[in-house]
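Here we show just some of the chains, and they stay where they sit in the whole.
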């Protein structure tokens, strides 16, 4: 089991990070998710991401451990950035590797749903017109997305 | 105990962290939020809508009813919007 979990301010190179996992020939399926900063119809210049770093690392570790408990995974990678992230840049990278695609897809989606609703990060929008940033509101969709994992299998989270 | 504040909770209070010493009658997160509401205008603004506040004790999510006695760090913040 390869596990890389990191919170950082600098940009990441997704392909280098995945190559560094050193997947073996038991892996048949690799799923990656990259979350990118949208420009919101051209109005958004950047997102500023505030984190609670010590808790974020602990929480990401708990979510990764739960994913490993639920699915037979060969590798989990989670990198989440904080600080100023310009429109078009990547915010988060999740990768999961498994023998079969169903497990890799489910685990990646599970990790993202939990990161969205449980990892202590908050986004502030910086507009192109220079107006004061507003905090991005949490989405009910995200709460609904995470709820489906609770109903399907018991969780320690 | 140490209190930490994030996002608009931090902005409204005007502090990222502080040491707090609530009275012994403050036993749960809900009690602590009610106590914070009475500490001044900035705290009242930050904690006005208790339902919009999330809390962690020693870096783990907790519900409003969680007892605070054993914790050394409490954090208050809005619902998370990372990922």
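For clarity, chains are labelled A and B in written order, and residue numbers in each chain start from 1.
What we mean here is this: a residue touches a chain if its C-beta (ideal position, glycine included) is under 8 Å from a C-beta of that chain, and two chains touch if they have at least 3 such contacts.
It should be emphasised that the depicted structure is a prediction, and the values quoted were computed from it without experimental measurement.
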item	value
Assembly formula [one copy per chain kind displayed, counts for the whole file]	A x2, B x2
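Note that only the chains that are shown with their structure count from here on.
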item	value
Mean-CA-position distance for chain B and chain A (Å)	26
In the complex with chain A, residue positions of chain B that touch it	4, 6-8, 10, 56, 59-61, 75, 77-83
Touching residues (chain side chain A, partner chain B) in the complex	35, 49-52, 54-55, 58-59, 80, 91-92, 112, 115-124, 135-138
